[in-house]
Structures are given as structure tokens and as C-alpha cells.
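Every protein chain but one is kept in place in this view of the complex.
Coming up: chain A.
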Amino acid sequence: MMDSTGLNRVDMFEVYKQYLEINSSNQYESSRNDLKMLAEKIESSGLTRNMILEGLSRLILSLNLTADSRQFMSFYDFVFFMCRENRQKSVSASMAIDAWRLVLNGRFRLLNQWCDFVKEYHRHNISEDTWQQLLPFSKCVQEDLGGYDPKGAWPVLIDDFVEYMYSTCSASDDSRDMETQQDASMSGLVPHAGSK
């Protein structure tokens, strides 16, 4: 047990280092190839889902990243890279939710609502674009959904989320205790936003 996690930590650091190296090179074609090889290597090592998540959580603790930094952006992309299965271009919704809870914890005011929303209404995989766009969205959006621009070219899933938030918020407008009210309305939701 000790051994495998120990090995894991080393691996994850190593992989991240390689990932950053590949991405910092400017040759598009070769870096694509290198990334592909790296992905194959990870896959052949037989990491399970839990091991990946655990490794990432160790990595995040030791990296000590600030939310706005470039490093965090790279790291956020790296998480997507690690969470893919069979080198797909997308991540399963459940894996994405776990990963988001891990990396965006404390960095995204609506993280809970977002994860609940995705869990409830989105059964498809999360595309790389949607994954990447959530990061700028998490930075600019406020708790009351201020800062969101409907013409802001956000992925449809984010648009749907905002619409869903509006419909639930208006249902619990007169409540002072937003937190609990939100949870309550979440469970008894009229599923109209998700039908898209």
C-alpha cells in the first residue's frame, strides 16, 4: 500500500514535469506526438481512477498554486489530460466532477452548484473546450451570476447552467439563507433546463 502510493507520487510529479516540458516547446506537431506517447505510457502503467485522483490531490498540495497564475492554468489543463480514458478527447462527467471538486475547491464560488448541475443533467462526456472554458468562467462569474455575459461565447453547458441557476434562484429569491435553500430547491427541481 505504502509502496504503490509512494510510487504514484513520484510518477505524478514526473509526468507533470514532462507534460510541462512538452507543452513549452513550440513545435506543434512534435509536441502532439510527445503528448500522445506520454498518454500511452500512463495508460500502460495501469493507473486506476482513484489513483489518478489521489495523485493529483497530492500534486496540488505540493505545488502550492495561486488561482490566477499561469501555472495553475497549465495544471488545470494537465488534470484534463490525466483524467481522460483511452486517450479520448473528453472526460466522463463523473470523473470531471470529482476532478473539479479537487482542483477548483476554493477557487470557484459556484463549484457545488455546478457539480450538482452536471451530475443531474449532463450524461455525456465533458469536451476539452467545455473543461477549459470553465476556468475563465469560474474566475469571472459571481455568486449572483453577475459577470456572466450571455453573448460571451460560453459553451452551451455553461449557458444551460446559468439558465438553470436563474430558474432555481428565482424560486428561492426571498430566502436569506441561500446555502440551505439552494440545496433544498436543487433536489426538488423542475427539470426544464436540462432537457436541452
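As a convention for this text, a residue touches a chain if its C-beta (ideal position, glycine included) is under 8 Å from a C-beta of that chain, and two chains touch if they have at least 3 such contacts; residues count from 1.
Here, contacts and distances are computed from a predicted model.
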item	value
Identity of the absent chain, which is to be given by its UniProt protein name, from "Geranylgeranyl transferase type-2 subunit beta", "Cullin family profile domain-containing protein", "Thioredoxin domain-containing protein" or "2Fe-2S ferredoxin-type domain-containing protein"	"Cullin family profile domain-containing protein"
Residue of A:S31, A:S57, A:S127 or A:S167 in touch with the missing chain, whole complex considered	A:S127
Contact footprint on chain A, counting only the chain that is left out	89-90, 127-130, 132-133, 136, 151-153, 155-156, 159, 196
